[in-house]
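For reference, the structure discussed in these notes is given below.
Here the complex is missing one protein chain, while the rest keep their positions.
So, chain A:
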Amino acid sequence: MAAGSTALQSLVEEFVSGLQDSKAKDTATAVKDGQFSVLQLVEALGLSLTSSQPHTRARGVQLLSEVLQECYGNLTEREVEVLIAFYENRLKDHYVVTPPVLQGLKALTRCTALPTGSAVSMLRSLFQDVHVQSLMLAERSCVYSMLINLMETREAELKGLGADFVFGFVQSMDGERDPRNLLLAFQIAQNIINRGYDLGKFTEELFEVTSCYFPIDFTPPPNDPHGITKEQLIQALRAVLAGTPKFAEFLLPLLIEKLDSDVQSAKLDSLQTLTASVSQYERKDLAEFLEGLWVSLRREVFQTSSEKIESAGLAALTALTSCLSRSVLNSDSEDSLSTFLDVVLKDCKHHLCEPDLKLVWPSAKLLQAACSASNRASHIIAASAMPSLIEQYNTRTQCSHRRTLLEVVQRFIQSVKTSQSPGNEESVFLAFRQSLCSMVFSALSETNSSLQITATSVLTSLAQQAGLLLDSDIELAVDHLTRLLLTEEDDRVSLAVVECAGTLAELHPAAFTTKLIPRLKKEMFSEPMEQGDNSSTASELHSRHAVRQQCLSALAAISIQPSVVQESTPVLLEVLSSAHTGSVGFSVEEVVLACRSLQRIAEQVQDTEEAGRCFHDVIILRLLSLALQAALQGEGSSGRHSPLVEEVVLSAIVPVISTSCSRLQPMFAGQTASRAVSLFLDGDVSFLPDNSFPSNIQLLKKQQGDSWTQSQMVCLLMGCVCSLPRSVEVPQIDQLLSQLEEMSCSCSHPLSYTSAAKCFAALVNKRSQGDSLDSFIQRTMKRVCSELDSPSSPVRVQAFTLMIWVAKALLLRYHPLSTALTDKLFSLLDDADLGPMAAEGFSLLMSDSVDVLNRACHADVRIMYRQRFFSENSAKLVQGFNAAPQEKKSNYLKALSNIVNKLPKQVQVTELPALLSLLLEALSCPDQGVQLSTLSCLEPVLIDPPPALIQQLEALVSRLLALVGSPAMNVRIASLRCIHALSRFPVHEILPFRARVLRALAQPLDDKKRLVRREAVQARGEWFLLGSPGGR
């Protein structure tokens, strides 16, 4: 014990007189370990605490406080009481003692054993004896932290202090200037407001002491270690100011005043604070300021040049209106909502009658903002504004006026849509249904295309208003849409009509199945009047094609509801089968469009069993059957070719099948897999409709001669089995894989061997991990590599194709064997024949493939596989580049830009420094393809340039300027875009290049290509603004 007290004594001595700060830590550890108690420490400190030197006393208190900061958790209530009494007393001591005292008190506020009443007495002494604002930054922060700690744990006691607490706080923070402390102070103020502390007569004081910071204007110093942003301060202050209706009478005049400011950010902050505050206010808080607020809001929206301020102003008006709508009416007071809206209408409505003047839109937006606030507001505004809009529309004759009016009407309808309560209230526009419908239908019958387009969107909005349109209106609308679909020649109108039909069909399917689909079918299958007579001119043929194209895309657009799908898909299938038999003449292009429509339906149809059954039982089987018929027929007769053996058609059928398979319910999916496998492996055709097939079909075996019509069917197998969920078992998979491998390595027809390779790869990607998979892959690899290694092999390209797809399949799932394959790919960059192909292969590895091996097909794709591949291989690439002979270097550069192009931006930026020299090299490589892909991978990086790039600015600028003179127009355009992007770099970095760039860009202003001139003009304009007043 005696030894212990000597040790303690020496620790104290070394800290207090020896000024060794580290001893505080040692003492704290010793106290925590139980070597001494806090009481012993106080005793040991005795002399220092009673010293006549204030600095020694301060040092003594500091040791105690630092120890308490470490071990406040172990103190007993009795000890705390004594310590608090001591510290409170010390607050009266010399000013140098105050900082450590505050530290100690802060530590004690975190004690759980704080005795009742001590919080109050601590604060009383604090407010009484300390003038907070004459303390240093850290001590002020200490005071705020004490308050925050006590507010968390001793709320009831602090509230007992009454308004004195608020007053004490107001005095403490009055004049605070440090942003870190302000954040704390704002938090305390927010707590005071939100937790119901008594503000007493100090409401205005609390408001004044916080609102004097409004609007926040703060720019953090460069390299700010504290990371406090202006936005944080704005949000914290806003939470205080907008926190209570008690501030309304002070805040609203302040906001009106600040809205008058010339500083845009002050306006924006005022508007947003207004929006935030009124959500808590009632009518009476607002009443006397309403007029002033409205005048300011109107002015901002009418005159602003910034969309941000406009939308903030509109949001504020919505908030104001909904605040007024909330208040309960009593019999003797006036209806403040309608009084307010009367003023709004009086100021805005007359502008709606001048549809070609500027203020029509600001006025309309203001009215719509008010309209969207509440149901009652929308009734009042619609009742006043709609009749005049409708009347205007009927009396105006100029199309541009009518279009503006229609657009305004549409915005009104939409603004109400967002506010409509879920209850069964009738639509605000019910009273205007008739006139709105006739307005829309008359606009649809006009010849002006922009009027028609606007009318379709009004129609869409009307249909989305629940319960507004009658069945007869819908039928009339369908008639109009049908007419436009079949006759309209303007592409934009057609697009709008198709889109509108899509939305309407989702809401009202019946009218579309009974009226539109039969009509479209009739149009598509109608042959020209005189068959055999060759009188049909080219233009007639053209327009017939356009009509069919319209019908096909409309059929796809309306098919969202299963009931519509059941009517529309048979029509599309009939197109395919008539094209196959030749009974109706459809061009290959039309057949492809029909497949696209089926694909779109497969993507968008609602996920129900009904829809799944339709695809599983009918569509997939019909497609397989038709394709098989076509393939077998191509074999036999030498007559006409069915369009279904064309590569474009088959490639369009594949995504129909794979999309629908990827969305099938598990039971259907399993059945599809086994049917497809039995068809392709065993020639089982029993499940196909229209069954008249021979029994000896062998689709995966090598065909006699060079016939490919059957072998290319393998792409349909790919569609069926490669997009199924991973849980679905594919039967006979080993046999299937070896036949696919055989086909992909021996067939000479590109579609066939590529599809076989893709199918193989997709199945490998989903196969479960294990030795059987590994040995399987190794066998395949051996075969592929032996073909690739013999330069005379006739199937090198095939082997390469299989390799690259398998490499992708393995890379995606992080399979360890993928490295062997990608290394092989790297080595092929030096190959005389396959080098360029290998370079392109990297783009295949890194990009998402559309038909297999993507997430939609349920492939095993690990996140960030690209980054992983890049970080593992970029060194190899650089090494290979340096070692390669000159004529092969471009393959490496192309491979590099293919990889970097596909990396996410963040990775590009971090990896760029290492690769920059290579990329700059690539810019001076004579191969235009390399130049172009390097430029396209540089451009996005330039938008937010990493420091490494800025260091290389000289090299970058001179290479880019050299490319501006390239003979290839795409290179000129891409390099000009990069130079444009350079103008966004930090001004001081690029200013030295200004004169040079401006001179160099004078040349492309006279380029012979307009597209190049356009880029040059934009880039040069931006560079002119650099360092110029009013510019940048």
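Operating definition for what follows: a contact is a pair of C-beta atoms (placed from the backbone, for glycine too) under 8 Å apart; a residue touches a chain by one contact, two chains touch by 3 or more; residues count from 1.
By our rule, contacts and distances are computed from a predicted model.
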Which one, "Nitrogen permease regulator 3", "Elongation factor 1 alpha-like protein", "Cytosolic iron-sulfur assembly component 2B" or "Vacuolar protein-sorting-associated protein 36", is the UniProt name for the chain you do not see? "Cytosolic iron-sulfur assembly component 2B"
Which one, A:S52, A:S305, A:T397 or A:T447, makes contact with the chain that was left out? A:S305
Of the residues A:F218, A:F776, A:F826 or A:F1024, I need the one that contacts the missing chain. A:F1024
Per the definition of touch given earlier, which of A:M136, A:L357, A:L470 or A:A883 contacts the omitted chain? A:L357
Among A:L47, A:A875 or A:M969, exactly one should touch the missing chain; which is it? A:M969
Residues of chain A (touch criterion as defined above) contacting the omitted chain: 259-262, 296, 299-300, 302-308, 351, 354, 356-360, 400, 968-969, 1002, 1005-1006, 1008-1011, 1013-1014, 1017, 1020-1021, 1024-1025, 1028-1031
